[in-house]
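Structure first, then comments.
Apart from one protein chain that is not included, each protein chain of the complex appears where it belongs.
Chains: A, B and C, in written order; residue numbering restarts at 1 for each.
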Amino acid sequence: MLTEFSIVPIGVGSSLSDKLAIVLKIIDESGITYRVNPMGTVVEGTWEETMDLIKKCRDALMETEERIIINIKIDDRKSKHNAIEEKIASVERKLGKTLKK
Amino acid sequence: MLTEFSIVPIGVGSSLSDKLAIVLKIIDESGITYRVNPMGTVVEGTWEETMDLIKKCRDALMETEERIIINIKIDDRKSKHNAIEEKIASVERKLGKTLKK
Amino acid sequence: MLTEFSIVPIGVGSSLSDKLAIVLKIIDESGITYRVNPMGTVVEGTWEETMDLIKKCRDALMETEERIIINIKIDDRKSKHNAIEEKIASVERKLGKTLKK
Partner (left out) sequence: MLTEFSIVPIGVGSSLSDKLAIVLKIIDESGITYRVNPMGTVVEGTWEETMDLIKKCRDALMETEERIIINIKIDDRKSKHNAIEEKIASVERKLGKTLKK
């Protein structure tokens, strides 16, 4: 299961990088397969692994924040593995060229 | 915690209402506080109540579907209750008028 | 074309209702068909009508805000009219019951 998520604290000022660093430290140390992009993080794992990780990130932020917005988008497809690499690779093969990642 | 979610099966044709009926039956019978809108369903509950419900909907669809896309947006705010009614009511008070719901 | 959107200013504190009132006043006075829900607003219109409206809301907030997050979800389906009412009605007919809206 591929999942992209992002967490935005509301009301801490317009610079969020301190808060994003807390979240990305948790993701990076979790051992899950992930790719960070400028608008969120994509992870590949089971429902339980993924939701446990997102809850851990949320709990860490809610220790200090009053309000957060979480966006989660799931692409759940039977019998697909290594989708985190394969999805873009499949499009690149059809295009016959390498895309910017 | 307020959560809006939607589940879209990919590859079953462009009419989705049979599949949405399965999802909305589960939500309606769960006893959770919900409001359906033309693009998704908003529920109010704890993290566990909300994620258990979404997983139940997902599991029901994945019995027959090959691939689904799930969108989840969470507005998590400390010490707010009945946000499902109060959020719009608060805006209406500021505007001094009733909005279309 | 059905579109749900929400606009969240970052860094103004955890109460957003003053800012949401600005956005909803613009939507309500625009004449577009809309339904507000606790997590966003659904509108029905052409691409141009919809994007012009969202841009107007964004421009109004950016007069005073430093940073905003906008979420837009579009359900674009050929030859469907009054989808803002019909989508839920179609699911209700299949379920044989009225849902909470």
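Methods note: contacts are C-beta pairs under 8 Å (C-beta built on N, C-alpha and C of every residue); 3 or more make two chains touch, one makes a residue touch a chain.
Please read all numbers here as calculations on a predicted model, not as lab measurements.
**Student:** Could you pull out which residues of chain B are in touch with the chain that's been left out?
**Tutor:** For chain B, the residues touching the absent chain are 8, 10-14, 16, 66-67, 69, 71.
**Student:** Across the whole complex, list the residues on chain C that are touched by the chain not included here.
**Tutor:** Residues 47, 51, 55, 58, 62, 66-78 of chain C touch the chain absent from view.
**Student:** Of the residues in chain A, which ones touch the absent chain?
**Tutor:** Where chain A meets the chain not shown: residues 2, 4, 6, 14, 17-18, 20-21, 24-25, 28, 34-40, 42, 71, 73, 75, 77, 83-85, 87-88, 90-91, 94-95, 97, 99-101.
To be clear about the criterion, only the chains that are shown with their structure count from here on.
**Student:** Can you give the whole-Å distance between the Cα centres of chain A and chain C?
**Tutor:** 25
**Student:** Counting in whole Å, what is the centre-to-centre distance of chain B and chain C, each centre being its mean C-alpha position?
**Tutor:** 15
**Student:** Multi-chain contacts in chain A: which residues touch at least two other chains?
**Tutor:** 66-67, 69, 71
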